[in-house]
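Below you'll find the structure I mean.
Rest of the complex left out; these chains stay put.
Order of writing sets the labels: A, B and C. Residues in every chain begin at 1.
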Amino acid sequence: MIKTLVSDKRITYDGTQMQSHWIHNQFGLVGDAVVAFIGQVKVDLDKMIDLIDVSRKESIYSPLMLNFLIEHFNPNLELAIYRQWLFMTLIKEELSQFEVNVYRLGDDLYFNKAKLSVSVATVSNVSSLIHIGLNIETEGTPIKTEGLSELGISDINSFADTIMLKYRRELEHIHEARCKVRGV
Amino acid sequence: MIKTLVSDKRITYDGTQMQSHWIHNQFGLVGDAVVAFIGQVKVDLDKMIDLIDVSRKESIYSPLMLNFLIEHFNPNLELAIYRQWLFMTLIKEELSQFEVNVYRLGDDLYFNKAKLSVSVATVSNVSSLIHIGLNIETEGTPIKTEGLSELGISDINSFADTIMLKYRRELEHIHEARCKVRGV
Amino acid sequence: MIKTLVSDKRITYDGTQMQSHWIHNQFGLVGDAVVAFIGQVKVDLDKMIDLIDVSRKESIYSPLMLNFLIEHFNPNLELAIYRQWLFMTLIKEELSQFEVNVYRLGDDLYFNKAKLSVSVATVSNVSSLIHIGLNIETEGTPIKTEGLSELGISDINSFADTIMLKYRRELEHIHEARCKVRGV
């Protein structure tokens, strides 16, 4: 069962967190896990994972984001991307509980054409890694963005916790679906 | 690239459609494909795929459904379930274009606690198969259900076509995501 | 986490138990599971899984065995065989707690050249399946055999329970080992 944790301390996300066992080294968790933490996001081009963004020289900056870092110890990139897509859907669905209706385009979320999220998935030799950042504040971002604060999500930790709980349930639901069907 | 097709003729879905190459045999399509067809849905217990439903003796009936049958020639059940989940999300997102807000619980869609959908995914030796049915009409269904007609979706074929197109785009988007990230 | 269960009722093992979801259909368990049951074992040639045994016309009979039936919802035969080997090792190690030292040859256990066990692993479309039988009594077996009764194992259910518990712990240990090593 995937472990979940909301970090108390602020952590700047600069891309170096997308390494296998970063969660273990930071928080001591062993195994599949998703952790949430708040902090500035500033990823220089040489730390970026998405090489199309790199070729466009579009580095990432946000003054304050709610970050999710997910690690599954299965280095299957295709599966990781489906899980990333699912996680974005869960965020969208949770936002709708706050009467905030966002538009999902693949792994991006928009509110009235302002970008709410950044996200990427990749693999190491031993695991797959997903980062998702949701703007809380947006001052100084290079493109038009929206933040959770402006959208009225005030209890960020609770919001993060709910989404991670839903992710865990969804994974359990998917696992059960694998175990209850006969082949044809 | 996945092929898509809306069938003109009515087809009763009785579970025997969940066989590899049924799409090829019916419509002549070769390769990954999703087809949509309208028809009665009546699956007896011995044809059902979900063995929990079987053990509860919950057979499936709907007088008229919009059916999607999806085949991917990769017999990976876990991946198939993530694709099924994604497809349900796309239906939900398209319904919201019609101001119809449904609740997704795994691979089920509900409107005000009435069930809109049935769905299952499984594998053969050579492929994975997904069936999704959306009630159009609901007379005689064994549980409380909702139908697309009541929800104001009148042009079923166009609705089906849009969702299949979105599914194809989403698969292309996911494929691109696999090809643009560096490993870590 | 794998589920474990010791069955109260006697069940004759005739080979038809090596089907996906037999455990679910019998005991209602969903997901990876190992169950133990006591009963006669009589497998006719057309129900046998090992085709070398079939070609030698060596059918299987024991008047009373402790049977383990294991299902993992991952149709990987190679992995299943390693798990089968591991399970045999756990039985051997548990027997040594009773001062009974058996000889393991692959997936077979012998006591003084008398055969204690039968075992086979295979796959369905959706899962892998392992059967292990340990003679309790041996009257009428076609070859020289030894039984748990003669070896002084009187509380069969407790013996079965211990082994299944050790199997669960071993799987957890292996899972942890996957999650704690860096790649090279």
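Methods note: a residue touches a chain if its C-beta (ideal position, glycine included) is under 8 Å from a C-beta of that chain, and two chains touch if they have at least 3 such contacts.
Note that the coordinates shown come from a computational prediction; the quantities given were computed from them, not determined experimentally.
Enquirer: Full complex copy number, with 3 in place?
Expert: Total copy number for the complex in this file: 6.
Keep this in mind: only the chains that are shown with their structure count from here on.
Enquirer: I want to confirm something about chain A and chain C. Since they are copies of the same sequence, is their interface symmetric in residue numbering (over half shared, so same) or not (under half, so different)?
Expert: Same: most residue numbers at the chain A-chain C interface appear in both copies.
Enquirer: Could you find the two chains linked by the most C-beta contact pairs?
Expert: A-B
Enquirer: How many angstrom lie between the CA centroids of chain B and chain C, rounded to a whole number?
Expert: Roughly 39 Å separates the two chain centres.
Enquirer: Taking each chain's centre as the mean position of its Cα atoms, how many Å separate chain A from chain B?
Expert: 27
Enquirer: Return the distance between the CA-based centres of chain A and chain C, expressed in whole Å.
Expert: Once rounded, the distance between the two centres reads 42 Å.
Enquirer: For chain B, jot down the residues that touch at least 2 other chains.
Expert: 51-52, 77, 122-124 - these are the residues of chain B that touch more than one other chain.
Enquirer: Provide the residue numbers of chain C that touch chain B in the complex, in ascending order.
Expert: Against chain B, the touching part of chain C is residues 21, 24-25, 28, 30, 125-126.
Enquirer: Quick check on the complex: what are the chain A residues that touch chain C?
Expert: Listed in rising order, the residues are 1, 20-21, 24, 30-32, 73, 124-126, 175-176, 178-184.
Enquirer: If we count contacts the way the header does, which residues on chain B are in touch with chain C in the complex?
Expert: Per the touch definition, chain B meets chain C at residues 51-52, 55, 75, 77, 122-125.
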